[in-house]
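Below is one structure; the comments refer to it alone.
A single protein chain has been omitted from the complex, and every remaining protein chain is retained in its original position.
First chain written, first letter: the chains are A and B, and each begins at residue 1.
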Amino acid sequence: MKLVMLWTDMLVWGLVIALLLWSWVISHNPQVKKIWHTIFKSSIAMASSVVLLFYLLFTLLDSIHLRLALPLESQKSQVVEYEVEMVSLLDLIFEHNIQNTERTYSAPFATAEYASSIVVDDEGITKQVYLPLKYVSTKDDFMKESLLALGIGLMLSLLIVAIHIWWRERSRFILACQEIWRGESDLAWRTAYGTFILLVVTFTWLYMLSYSYHVLGTDKVGGDVLYQSFKSIRTGVLIGILTTVIMLPVAVILGVSAGLFGGWVDDVIQYLYTTLSSIPGVLLIAAGVLSMQVMMDNNPTWFETTLERSDLRLLFLILILGITSWTGLCRVLRAETLKISQMEFVTAAKAFGVSKLTIIRRHIVPNLMHIILISVVLDFSGLVLAEAVLSYVGVGVDPTMHSWGNMINQARLEMAREPMVWWSLFSAFVFMFILVLAANLFSDRIQRVLDPRNKV
Amino acid sequence: MLAYIIRRLLYAIPILIGVNLITFMLFFMVNSPDDMARAQLGAKQVTPELIASWKEERGYDKPLFINTKAEGFAQVSDTLFVHESLKLFSFDFGFSDSNRNIGADIKERMMPSFSIALPTFMIALITNISLALLLVLFRGSMLDTSMMIVAVMIMSVSGLFYIIAGQVLFSKIWHWVPISGYESGWDGVKFIILPVMIGVFAGIGSGVRWYRSIFLEQINQDYVRTARAKGLSEIKVLFGHVLRNGMLPILTGVVVIIPSLFMGSLIMESFFGIPGLGSYTIDAINSQDFAIVKAMVFLGSVLYIIGLILTDISYTLFDPRVKL
Partner (left out) sequence: MKMIIQNVFLFMMVLFPLHSGVWNNPHSEEKSASNTLFTSFSLSPKRLDPVVSYNANEWAFIGQIYEPPLQYNYLQRPYKLEPLTLTQMPTIRYLDKERQEVDENDERVVYSEYRLELRKDIRYQDHPAFVKDAKDHLLYASLSEEALEKIESLDDFGQKTTRHLLAEDYAYAIKRMGVRQNHSPILDSMQTYIVGLKTFSDDITKVAKEKKSEGEVLDLRAYDISGVKILGDTTLVIEINGKYPQFLYWLTMNFFAPIPWEADLFYQQKGLVSKNLTLNWYPVGTGAYYLAENNPNKQMRLVKNPNFHDETYPASDHEDAEKKLPFIDEVIYSLEKESIPLWNKFLQGYYDASGISSEAFDQAVQISSSGTMGLSEEMQEKDISLIGSVQPSTFYLAFNMVDPIVGGYTESSKKLRQAISIAIDQEEYISIFMNERGMAAQSAIPPGIFGYEEGKKGANTVVYDWVDGKHVRRSLAFAKQLLAEAGYPNGISTKTGKPLKLHYDTAATGPDNRALMDWYRKQFDTLGIQLVIRATDYNRFQDKVRKGKTQLFSWGWNADYPDPENFLFLLYGANASVDTNGAGINSSNYKNPAFDKLFEKMKTMKNTPQRMDIIRQMLKISREDAPWVWGIHPKSLALSHAWYRNVIPHAMANNTLKYKRIDAALRIKKQKEWNQPVVTPLIIIALLVLLMIFSLRRIYRNRQNRVICQEQGAC
């Protein structure tokens, strides 16, 4: 076994480390800590952040890629050879689903194929029958299995919750439990734990049953939709997070310098973003994606496997989305910087001869933090949704990559079938909806706390 | 005022040159003229001679930026970029790769786009504002909170899903409207009902939230409190003061997009088979018709800049404090 890092893996892990560092830093700043405290007082914010963390967990699981060693008997040399295709931890978890591909469509929990096929029986008579599925076992009772799964899920989640409470409030464990149960804790822990338990139980149920059934059905070539939906999480989350992360430094640097320095710097930066933002977004993205494809075609040595190829394409897509989406934030930041730099404390600092860099660090950036934060969470959901539309136009992620956009796109054709094949669309819809809803609710809360205009 | 507008228009020129440069670079990176020729001449039996003559006819055999064969100034001016850009600035979009006059096509396709986009825009504006006012009226109540959650939910669904569901429900199952198509004039109403409704509904979530936040900001101002203290009914306060004073921030957001309505909606038009500029653009992207894409990018930028100027003008009209 060999660990392999794809480009996007590195970025996402880098980001996670950066986030951890950042949270460590702000945990020492009482003012910022207080703001976050206020945010998490709301039970909606708590619940949605638990959901977001859950999605992030799957992203991270899917961002550790391995190359498995080839079985030894087929090798002549003693040197261990590795498989060309790589698998992620998530693939290992769902290995049974990858292996057990059916022939074609089957509905959730079905035991036979969705469409009938022609079969010639022993007597030479042609018939139309619903072929049974190959990898569905009905030997255990459905209810019994479900109950078992639910029980295990409940136990597991309660255990984790208990450990977490104990870790937080070692000294007064029982008391804390009571507080949380009654909803009297300072933060909305009750909702958080509730959401957590719900998610874990649902996941265990889906996962345990996926050994005996295709829980969310299968697609046209018999691939398991549940697995696809989970694989798509990484694509969606990556596009949502990395895009904003990539465009953030550009937007902040250009926005702040335009607002602070003025003069020709301001003119150039304004020209730059007015030009970029005056081009209809989709056209710019389409042009970017098309030229990126050319670049990749001309350099087939950049990647070895399909996975690496689609990963590179994802990376480029993220870059292009980043390039096209920094202008809005930049404009806002420039205006805000302009406002702040004319305030008394900044002019005073200038008069004292404090260096510009220090002014930026001490006075300007901290006061822009709330705008940046709001735009990051707001953009996140927009980008996840945009992925679907871009796939429709044909400039989205690689067609071999699992993504909700690709699923919806395919489902459009399936909806026209009669009877309708609804489960792909349904799964993509539910998985996507939960993520975007959580992100939107979270950003709503952040906005309400941070943005003074939103106080009712 | 006039001087200001002229200044703004002059300022638009370098922006448009920049826009041209960007699209030009991107598309010639994507497509060598050979590729374009091949795509346009069809899949079967394309010979190098054919490609050469096609390129020559269109002037695509010129170098992109610097003509090393030419002398003096012509080194820069006798290039593909300068030739193509100059034509654009006189709004001569030339011919598409399928030999149609793009200008004539755009003129023809503007109306269908507009006849979807304008009703969507107007109805959305009215519904969103009235719903937002309603929510502000009942602010803090259960109705307000639950509606806000519904709004977030509406926002969280991909627009593609609304279109698919709408077509299945209203056209396929209930037979209310034709599934897709377009007709100009009054006969066309039956075609535009569904796309307009879907367009309005998909935008209702974010729209209502935005207007609501604008109105809430107004309602906490002193003058509103005074008005209420005078004993004006809540509805009168809303319409007389909150709505009127909320107009200014609304204008900033809204006027900018009015000219761009002509550009149409890419997804909506291609799903509903509307022969507007949106589907024109999608087709051009798919068939890599550089001439059309360039024309559309240019047009989009021009309309956007007009929108910016209009916003500034409307500021002065509605807010006497602002002087240009």
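Here, a residue touches a chain if its C-beta (ideal position, glycine included) is under 8 Å from a C-beta of that chain, and two chains touch if they have at least 3 such contacts.
Please read all numbers here as calculations on a predicted model, not as lab measurements.
Among A:Arg103, A:Arg362 or A:Arg448, only A:Arg103 touches the chain left out of the display.
In the complete complex, the hidden chain is touched by one of B:Gly18, B:Pro275 or B:Gly307, namely B:Pro275. Of the candidate positions B:Asn101, B:Ser146, B:Gln221 or B:Thr252, contact with the hidden chain is made by B:Asn101. With the whole complex as reference, residues 31, 34-35, 38-50, 53-54, 57, 97-101, 104-105, 108-109, 134, 137-138, 141, 143, 167, 171-182, 187, 190-191, 233-235, 270-271, 273, 275, 279-280, 283, 288 of subunit B touch the missing chain. On the side of subunit A, touch with the chain left out of the figure occurs at residues 70, 74-77, 81, 83-85, 101, 103-104, 115, 117-118, 120, 125-128, 219-221, 223, 290, 293-294, 297, 300, 304-306, 309, 391, 394, 398-400, 406, 409-410, 412-419.
Throughout what follows, only the chains that are shown with their structure count from here on.
Residues 271, 274-280, 282-284, 286-288, 290-291, 293-295, 381, 385, 388-389, 392-395, 408, 411-412, 415, 425, 429, 432-433, 436-437, 440-441, 444, 453-456 of subunit A touch subunit B in their complex.
Taken in their complex, subunit B has these residues touching subunit A: 14-15, 18-19, 22-23, 26-27, 29-30, 139-140, 148-149, 152-153, 155-161, 164, 168, 213, 216-217, 220, 260, 263, 266-267, 281-282, 285-286, 288, 293, 296-297, 300-301, 304-305.
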